[in-house]
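Quick one: this structure, given as structure tokens, is what I'll be asking you about.
Missing here: one protein chain of the complex. Every other protein chain is in place.
Labels A, B and C are assigned to the chains in the order they are written; within every chain, residues are numbered from 1.
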Amino acid sequence: MKKLLNDQADLVAESLRGLDRAHPQLRVDHEQRIIYRADAPVPGKVGLLSGGGSGHEPAHGGFIGPGMLDAVCAGEVFTSPVPDQMAEATKNIDGGAGVLHLVWNYTGDVLNFDMAAELAAAETDTQVEAVVINDDVAVEDSLFTAGRRGTGAAIPVEKIVGAAAEQGRSLSDLADLARRVNGATRSMGMALTSCTVPAKGSPTFDLPDDEIEIGIGIHGEPGRRRVPITSAHEIARMLVEPVLNDLDFTGAEGVLVFVNGLGATPLLELHLMYGEIADLLDQAGVVPVRTLVGPYVTSLDMAGCSVTVTRLDEEMVGLWDAPVATLGLRWGM
Amino acid sequence: MKKLLNDQADLVAESLRGLDRAHPQLRVDHEQRIIYRADAPVPGKVGLLSGGGSGHEPAHGGFIGPGMLDAVCAGEVFTSPVPDQMAEATKNIDGGAGVLHLVWNYTGDVLNFDMAAELAAAETDTQVEAVVINDDVAVEDSLFTAGRRGTGAAIPVEKIVGAAAEQGRSLSDLADLARRVNGATRSMGMALTSCTVPAKGSPTFDLPDDEIEIGIGIHGEPGRRRVPITSAHEIARMLVEPVLNDLDFTGAEGVLVFVNGLGATPLLELHLMYGEIADLLDQAGVVPVRTLVGPYVTSLDMAGCSVTVTRLDEEMVGLWDAPVATLGLRWGM
Amino acid sequence: MAGVDVEALQRWLRGFAASVAEQKDALTALDAAVGDADHGANMHRGMTAVLDSLGTPAADPAALLKQTGMVLIRSVGGASGPLYGTLFLRMAGATGGEGALEPETFAKALRAGVEGVVARGKAELGDKTMIDALAPALDALDASLGAGEPLPAALRAASTAADAGRDATTPMTARKGRASYLGERSAGHQDPGATSAALLVAAAATALGDQGTG
Partner (left out) sequence: MAGVDVEALQRWLRGFAASVAEQKDALTALDAAVGDADHGANMHRGMTAVLDSLGTPAADPAALLKQTGMVLIRSVGGASGPLYGTLFLRMAGATGGEGALEPETFAKALRAGVEGVVARGKAELGDKTMIDALAPALDALDASLGAGEPLPAALRAASTAADAGRDATTPMTARKGRASYLGERSAGHQDPGATSAALLVAAAATALGDQGTG
């Protein structure tokens, strides 16, 4: 394993230390491993909380700031944070209008956020709602599984709901909006290589030089199937087809297309993939009106990509375009 | 080789195609492989042109936009573009105030930009100045070499000069400023792994699992020396010391610290590195007042990082903070 | 027979912590095959924190079990943290203020704990989770005690059942947790959580059985 670290057991703590020093617009509670926007709580605004295992940077901490999240709880690498963190963060970002938990759908995250909500209900009078993000169409038969994973949809959900929160909208309104954006979003990913989890010290799975994994998650979980390596053109098809088959994306306001790098994929290749994906959307009569191309939801040093498509309505377009100032997404301010 | 591409010979062309489709704020001349800001030329403004081999994304095309570059010429992977491209771009971004070439110091880039300037002088009456960026302290004895490489300094140079250009400053003023920022900047990089150039199809160099390269370039050139892998703490020291030894960075307005990922390095690790680097700067009495952490000048899929430090004056701080709207850097607009 | 007192429970926890420490890499390797390669690290982090917490004196079994559950919930994260944490919290809730638990009370508490895990995680037998080791262990424990066997023998039977339940997860297709994303590709791999759960039951057999309340 070749990584820039001291002791792997300290990786998350030391990375948070660097994040804190590098970015004065963030405030880090190192004891609890919570990252806050420096001016939280914002009075009158619903607080938005997310979080999850580390190793997905810039998710989750890179999406804290005006127009997006108020705080994020950081777990160990690929391990959901614990309820105490979420309960503490919930308390500290409540500006009087309640707190919305945006929970990526993994058993660990859901269970820990559940317990946190129970704790918060028992210990404070903060109103809490939770919305589960579950967009990954690689998980088929989701009734007989832990359900679809939360992956790329977090970005449009957090951005759009974040912008709406800045407008002073109510907790239940925002929860509805989050569910609506999540419901309008589908994703599918693939890996060229495995990632290496520092605590394990070797790749999570062995992938021969001539094979790729289709339907991969963002934690080094193996995908749904392994296929011979093929062209970007074919790979785009294997990602876009299941997305389009799962939801009707033809619509008046067009779609957001988000081509995500999993960590070790050059932007040069991601842009090439965008071209292939855009062709397929063209053929299907689906019109991209907003795009995002880059490593936003990574899986440590995994090479590969995912595609996320969100069916936009006019309100969502406006909220997507609204100002945001985070490390990962920034415009308009 | 595992990459998201069709035929490797078409990688750059197809990536430009995707870039063009994804980002309406850019305009791409696919024949000549020139990326323009959509509204170039900007009347009355000095045009800023850079470029170089592909494979460093988001450099160079990701730094085109208001407040930064006007155009970029894209070469093949790790191969400087050709004079025709630069001459054509020069003609098209001249808003009447001349064009500044920001040239990364590599023999190929310098020779091709030289020829382009000769062509431009022969064929148009556009005033052209060129400033060479050469910040890499890994190249010792630069009098007996091709000179120091241009690496991370391009970001502060292009950002600061880009902001000044928006103020309508003159070509010679901007060239002076570019030289001043370049002169105030030093960089040093290291690699955990080699990159794989698509045309070669295998890693440029073999690096055993327990060794790293210190003083690496951004084209897979081997570094100055190979050492056993060590802690982030020690690696930070091997990068920061030569930078601080080369230039006195203690100064009233502090420094910009730019910790750059070379392509396959998780942001988690880069932030950890920032913490280590900030400690060393503290010990040396050097005060970071602006920071940038992320993959901005990459070397395809290389794992590793570089550190760039710029000694800022008041004017530079103001220009760094000025609005910019590019794919790679964006704030204030 | 002395019953399961605080000291016996502490022996159990120490024993479990020791097996987890020893099996850490094996648990992680199992999780790498069907999950995210952290189950060993998770359990080890949790049980290290539990060991630390044993320094704080506990008034009675209920207090110790509750503290253990809270420590796990606070330190582990992931799926296993809330689930193992709930196991111990519910065990605590199912005991009164006794200084030592009768074998039947211990068995009842364990059942309450596992029911808590089911309530949280919604896994059924055959879903390829820790439940596949824990549920058969409970049944064997109850059957043995019902047949008049002493706790040590009953726990040995439970441990054998847990091991068998763990082994039975190998051919299963996962329907809960991260392994479920793999669909049929999850078959052929032993479940990491069932493996750690079998270690938990084995540690009980050792600590509360042979040298303990036997």
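By definition in this document, a contact is a pair of C-beta atoms (placed from the backbone, for glycine too) under 8 Å apart; a residue touches a chain by one contact, two chains touch by 3 or more.
Remember, it's a predicted structure, so these values are computed and weren't measured experimentally.
Peer 1: As a test of the contact rule: which chains in view would the missing one touch?
Peer 2: Answer for the hidden chain's contacts among shown chains: B.
Peer 1: If I consider the whole complex, including the chain that's not displayed, which of B:A38, B:A199 or B:V289 touches that chain?
Peer 2: Of the listed residues, the one touching the omitted chain is B:A199.
Peer 1: Out of B:F78, B:W104, B:F249 or B:W320, point to the residue that touches the absent chain in the complete complex.
Peer 2: Selected residue, touching the omitted chain: B:F78.
Peer 1: Which listed residue, B:S15, B:S50, B:N112 or B:T326, touches the chain dropped from view?
Peer 2: Checking each option in B:S15, B:S50, B:N112 or B:T326, the one touching the absent chain turns out to be B:N112.
Peer 1: Just checking the interface: what residues of subunit B touch the absent partner chain?
Peer 2: That gives, for subunit B, the contact residues 53, 75-84, 106-108, 111-112, 114-115, 138-141, 144-146, 149, 197, 199-200, 204-205, 217, 219-222, 224-225.
Please note the rule applied: only the chains that are shown with their structure count from here on.
Peer 1: What is the shortest path, in steps, from subunit B to subunit C when you may only step between chains that touch?
Peer 2: Minimal hop count between subunit B and subunit C: 2.
Peer 1: Between subunit B and subunit C, tell me the centre distance in angstrom, where each centre is the average of that chain's C-alpha atoms.
Peer 2: Whole-Å distance between the two chain centres: 55.
Peer 1: Need the CA-centroid distance for the pair subunit A / subunit B, whole Å please.
Peer 2: The mean C-alpha positions of subunit A and subunit B differ by 29 Å.
Peer 1: Quick one: subunit A and subunit C, Cα centre-to-centre, how many Å?
Peer 2: A distance of 32 Å separates the two centres.
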